[in-house]
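Here the structure comes first, spelled out in structure tokens, and everything after it is commentary.
Complex shown without one protein chain; remaining protein chains in place.
Right after this comes chain A.
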């Protein structure tokens, strides 16, 4: 098992990063009329972990009885999709954006189905529990244990992941559903870009911002993990890991683990290899600086294809390439790189073939750079 999963915190108290949020979440878990929640923050900041721990706090350890099913949904209006659904007696987790263009229907029909079926299960449980309470008034400790394992709730929780990837139509469809079924279900959402979410949705839920962990927090987690695993982690190496992790805790733990596989005990001059795709992009940036010609562009095209076939998302390619180029060129050129990267990345989002836009960006850079060189050095 990866360190990542092995040491994933399960309770709110165990969360090591953003401790300031913990008491707030605890209060939320205690209350009975909880609003819909929207967790937002960069990846690797612990959104999902936090949601799951919150659920545990709300419903007790039973939420961990997860079952994963591949459900096939067929729509009244025809057509069907398959979705992976994770569910426990109290919650259901799905990623509606996986359904692609059908996400609106998923939202419209599935959530309605879940929401309208929920109270039957839960009500019976809660009435049972209250009966149990009445009969067992004297045996207080026993009721307490029961309450610990089965907390009473009148609603179910639906977790929607990556809501920022949903189409606008699907988000529209969520609006009224969220209001209508508040009695029977609460929706917890997580997303990375809050700008991808329409205002009416935002105004319907309580946003919880989860920023990236600070380097100090990452360090604490790294040391904690190492202690449990019995690994010696020198201070300088921890710093390198943090630097490479880009404040992404998940990445930091993965780097730690792969570095351990690579060479252990850690040595003074051990380097952390960037992933292959990053290496390739660094090489591409280098090629672009070296020579600006159509022939070079043809060589680069192969690299882009390679990246795309390995499922590296185009926006990531744009970002990494931009950051690499900025490091390699000076003042005026840096600005141009940023301006054109922003321009072409936006276009690639509107279009359907990212390769065209990445290539256009490269061609633009080459022509600008060549001009810049001929003006300054000729």
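Operating definition for what follows: a residue touches a chain if its C-beta (ideal position, glycine included) is under 8 Å from a C-beta of that chain, and two chains touch if they have at least 3 such contacts; residues count from 1.
The rule we apply is simple: contacts and distances are computed from a predicted model.
Asker: Leaving aside the chains on screen, match the unshown one to its UniProt name from "TRASH domain-containing protein", "WD repeat protein mio zinc-ribbon like domain-containing protein", "Ribosomal RNA-processing protein 42" or "Replication factor c subunit 4".
Answerer: Missing chain, per its UniProt entry: "Replication factor c subunit 4".
Asker: Considering the whole complex, which of A:155, A:188 or A:365 touches the chain not shown?
Answerer: A:155
Asker: Using the touch definition up top, pick the residue from A:67, A:203 or A:268 that touches the left-out chain.
Answerer: Of the candidates A:67, A:203 or A:268, A:203 is in touch with the missing chain.
Asker: Just to verify: which one of A:31, A:216 or A:302 makes contact with the chain not shown?
Answerer: Considering all chains, including the one not shown, the answer is A:31.
Asker: Contacts of chain A with the missing chain: which residues?
Answerer: 13, 19-20, 22-24, 26-28, 30-35, 40-42, 45, 76-77, 107-108, 112, 154-155, 168-169, 172-177, 179-180, 182-183, 193-196, 199-200, 202-212, 246-247, 315, 318-319, 322-323, 326, 331, 334-335, 338-339, 341-343, 345-346, 349-350
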